[in-house]
Each structure stands twice: as structure tokens, then as C-alpha cells.
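With one protein chain removed, the remaining protein chains of the complex are shown where they sit.
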């Protein structure tokens, strides 16, 4: 298995599928501590990504992620649009023109994505945002790749599992950024929708490589 | 038992009591085929009558009914205000200065009241309005008084019973006057609120003489 | 029942009181009996224009008191017409000697109470003319009903007759203009939910989650029939078709199109209805010359809307465009 343009397109296709399937769940999560639009936003955004991918098939993983970034920025809106847009843009820049992404480079792209989200949104780990999924995911990928022993699939799985654990860990948190922060203590006891969609995205990366 | 000013005041007092007790029921009846205000209107009107009776105790039954008419006209509004106002005004005029009302004179007053309602509202029997209570009531009173045998109480009871039967008879009717007429066939199966309140008024007349 | 109120029986008094405070530059409120007049009433030489009816239809009527529209509004209890002893002093307060036009929505209660008040006013030497508004095509005007109701079209009658009075028309002319508007306007409404009369405390009718009431009035009464929930375009067609047909709107006609909210429907939805209604009207070959979209003749917090079409001629258009300065309609000043 190599992380080439085909994998990237499959990844994004599985992302779109995951957002469509989990649209209602993400809306429900956002309904509890936000404004009920996250599932709709992500679904709309990734459907548009699918359309774009069909129009101009990308030649490298980086190109696929850049196209995703531009599409999410122009179609999603809300907080998630610019944050995911920046994440994919930074990941694309980090991959450059690479045709086949090595495990360490993938881990580096996740780190870049996470840094992009933090740079735009100024959230720290523990603030109950998507950062709580991306931070452990990027760190787990770096660790898995650094061992040297990590196969491509092992790195992807490490990232996905860490993102899922990170998303679950937002449940008890009191939000300090984003719309949920307006709720104060009432935000505890609910999963952060953006962390949940982040975990779906990283799980889709595994599916595309399987 | 004589139908003097004391009886009239007691009658109107019992009317006020009946409207307060049946306020919710009359609202419910009006909710089904009208605009949910009849119970509130009648309660407000007769509470005002009580206040007026306390201010200027009337010297004759006619004076009591005239005061009632003027108060209902100025406090009730809606369809019921002018219609009941006219009814009590005509009844008062028919009684004139009489100090003790004979059975036949009482029956005549009910006829005058009914004619007043018809003159203002142009409804015919069967149109599902208060006319369907007042017409049989007035006719029953006339009949009971005409026998000559009819005691005061018998005449009052005849009127009350006929009004109650008349009100119940509005249940299956399709309304042709008032707000319920907008519903067409959908008005069938519900009692007319004005006929119901009319029966309460005539039943109170019995209670005042008992 | 959830409402921003204090005492269900004080709703009208407190609301009118607040209205008077918020618009003290425009109106004066008389508390006992309750009525609202233009601050500068009576306007010397001008025919007075008065309307009233049950409360719960705000901004109708108090929101339309001011220059170029009503001289007085007389609010009854919620959904209950006012009494003659409110209407009479309000009539006196706005009579400058040129007479007063009563704009009355066609309901038994309103008709009877205004009739009595007009008689009493005439007895005191005030000339009164009555314009009866009955624009609701949901109700057949036949022996078997109390006649068509006055609904959304009322605001158009008030605006245009108000402009006629303001330009100096005499009593009969103002009444005639009002009648001309009434005979050229038709309306039909739909409810997606009922409303709750404060003193009653429970919704005015019961609707399932997938039902709507077609042909409702503005008093929370049920409509002509319940139907399953449809989309906005279909509902719009169901309301507009009888309106256009009853008016006989044909190619070349010029109209004012008025989409009125019943109080609880978001403005965004009213514009979705307007969109369809404007297209269907244009498809008939008629020209929408003027429009009005918003909550003007309401039934408390009811969700739903009504569509009114007014056939315009140059004079009516000119009077519609004339300056108006009230709490709820204002332009040209």
C-alpha cells in the first residue's frame, strides 16, 4: 500500500461518505452545545469536494488536499470551514509535490494540519475543540512513524485511534473556545462535534489504505 | 315568592356566580367553534354588573335589568355584549316600573328579550345561536303563564328547562350566524357557547326564586 | 402557556401602555376607556379615520395611527371587539367637524358595537360613515354565513383611506375610497399552528404535526378545512388561486401583492411565499406594482400567513405611495 494520489482521492471519497452517513449524528452533537449545523456543513463541504475531484483529478496527494482545502473554505462557512480549510492547506503544503507519501511525511502533514488549526483558532488542548482530536492524532502518527518500524497502515491506524480517543475525551470537558464556550459548565457531558468529525476524517484515511 | 327588586338582584348575582363557575367551560365551547373568549367576556361583564348593583341598588326589577344592559354593553364587547345588552334593555322596557312582576309579565319580558336579540343579530331559530335558547324559553314561559295555573316558580322553571333543552339542541346544528358560521359543516357536533350561557342565565332566575 | 406577560387580564392595558411609551412622539393613549389617537388629533379640517377591533392582531390597529393613516385605534380585549363606550369618545376625540370614518372588520361583534357607537355619535352631532372590510375569500358571502370576514386587506384600506383623508378629501369621498379598496382586495390565509389566547390558556385549536388549517381567519378560529402539510409553493398556490380568481385578475392588471405573517412565522418564510406568489401573479399577465411583506395583521403567535391581492388603479397607487408616519408603516417622511 502506498499513499499516492489514488489513496488521497479514496480518502476524500470516504470522508464524504462518512459525513453523509454521520450528518444527523453530527447535527445532534452540535444541537446539544452549538447551533445544529455541523453535520450539514461537513456534508455540504465534502459533497462539493467530491464534485471538484471529479472535475480535475489531482495528480499528487498534496494537490488533492489543496483542492479539498479550497473547496471547504468556499463551501462550508462557519467555524469548521476556515479551520478545516487551513488544516488541509497546511497539510498540502507540508506534502509538497511528493507523489508517494512516506509514513513520516504523513505524520508531518498531520502535525502541520494541527498547527494550522491552532494558529487560526487559538485553541489549546483541553478547550473542547477539534484540536483535542488532531493533537493526539498527530502525536501518535509521529511516534508510530518515528519507531521506523511503523508501516503505512500502522501510522494511519495510530492516528485514527488517537483521534477517536481524543474526541471521546472531550465529553467531560468544559468548552473554552467556539460556540460551546457560551454554555459554560453546561457544555460538559457532550462530545465536541468538530472533534467527532475530525475522528471520522482520520478513520477514513485508514479505510482508503485498507 | 315574588319577583321584586330583591329577586332581580339575587338573579343577577347568581348569574355572575354561574359565569365565574362556568368561565372555563364557556371558553372551551367557544374554543371549539369560535375564538375562545365567550367565558371571559361573560365573566368580565357580570362581575361589572355586580359592582354596579352594589353602587346603586336598583328599586325595581326593570331598573336592575336596565343597569345590567348598560353594563354589559359597556364592558363585554364582542357579539355577546350588544346582543345581551339589547336583550336586557328590551326586557327592562317591557317590565317598566313594575315593582312585583307577575308570571305573565315575566314571560312577556322574555319574549321582548328574544325579539331584541333577533332584531340586532338577524338570526333565526336553527342558526345555532343564543336565539335557540331564548326562543323556546320565552315560548315555554308564555305557555306556562297562559295556563293561568302557572305559579311564578313554574314559569321560571319552564323557561330554564326550555333554554337548557334549546341549548343542547344546538349541538348537531350547522351554524349560519356568528363566528361559528365560518366553519361550515365543521361547526356541527359542538354546543353554541351563547346558547349555553343563555341557559345559565335562565337557570339562575330559578335559583333566585327558590 | 408560555408568554411574556404579567397578568393574562392585564395584557391589553400593559401592552397599549408600553406602545404609548415607545411612540410618545406619534400617539396619545387614553387609558379609561382605552383608545389611542394621533398626538395632534383632531387635525383641523381633516376627516377623522378610526378603526378598532379585538386585540391580538398587532400592529393592527394602533401601529397604524399617525400622519397619513388612522387618527384613532380602539382595541378591545384579545379577540373581542371594543365596546361603544370606547368607540364613542375616540370618535369625539378625532372629529374636527369634518366627520369620522369608521373602518370596521366584518364580524358580528365588531359590526354591532360600531353600529351602536355610530348611532350615539350621530346623536351628538358627529357625522359618521362606516367602511366594512370583508376581504376573506375563505368564507362564502352567503345566507349561510355571517358574511366574508375582514382580514389582511384591512391594513390596505386603512393606508389608502388614510392618505385620502390626509390630502383633504371630504367624508363621503374618504369612505368611498375605503370601499373601493375593499371591493378590490381579497385575502386567504393558512395556519401551521394555533395561537393561545392569554385568558384561555390553551391553544385555539388542535393540529397534528403534519396538518395545517386552510382558510383561517385572524382570531385563532379553525379554518375551512384541515389538510396534510404541504410545501410552501403548493400552499401559496392554494391561497393565491381563489384570491386571483375571485378578483378576476387578468392580463394587464396592476396589483399590490401583500404577504402577511400571522405573528409566529419568520420573515424568511414569508419571502419564500412572496417569491412564488409574485411568479404566479406574473404568469397570469398581471404586474406586481407594489408589495408588502411582513407581520401586519396577526393572530398572536400563530404560525402561518395570508396572501392579499389589491387591484390598483393610478389613484390607489398614488394614495398608497403618499407619505405615512406610524409605528408600523412609514415612508416619505
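Labels for the chains are A, B and C, by order of writing; each one numbers its residues from 1.
The rule we apply is simple: a residue touches a chain if its C-beta (ideal position, glycine included) is under 8 Å from a C-beta of that chain, and two chains touch if they have at least 3 such contacts.
Treat the numbers as computed from the prediction; the structure is a model and nothing was measured.
Enquirer: Name every shown chain in contact with the chain that has been left out of the document.
Expert: A, C
Enquirer: Identify the residue among C:156, C:218 or C:300 that touches the chain left out of the display.
Expert: C:300
Enquirer: Consider the whole complex, including the chain that is not shown, and state which of C:109, C:215 or C:264 touches that chain.
Expert: Answer from the full complex: C:264 touches the omitted chain.
Enquirer: Since one chain isn't shown, list which residues of subunit A touch it in the complete complex.
Expert: 27, 31, 33-37, 40-41, 44, 73-83, 120-121, 174, 176-179, 181-184, 186
Enquirer: Tell me, which residues in subunit C touch the chain that this view leaves out?
Expert: 2-7, 11-12, 14-19, 21-23, 55-56, 58-59, 63, 192-193, 209, 212, 229, 231-233, 235, 263-276, 278, 291, 293, 295, 298, 300-301, 303-305, 330-333
Note that in this section only the chains that are shown with their structure count from here on.
Enquirer: Name the shape of the chain contact graph, picking from line, ring, star, complete and other.
Expert: other
Enquirer: From the C-alpha centres, identify the chain that is farthest from subunit C.
Expert: Most distant chain from subunit C: A.
Enquirer: Which integer distance in Å separates the CA centroid of subunit B from that of subunit C?
Expert: 32
Enquirer: Please tell me the distance, in whole Å, between the geometric centres of subunit A and subunit B computed from their C-alpha atoms.
Expert: 75
Enquirer: For subunit B, write out the residues touching at least two other chains, lowest number first.
Expert: none
Enquirer: Give the residues of subunit C touching no fewer than two other chains, as numbers and ranges.
Expert: Residue numbers touching two or more other chains: none in subunit C.
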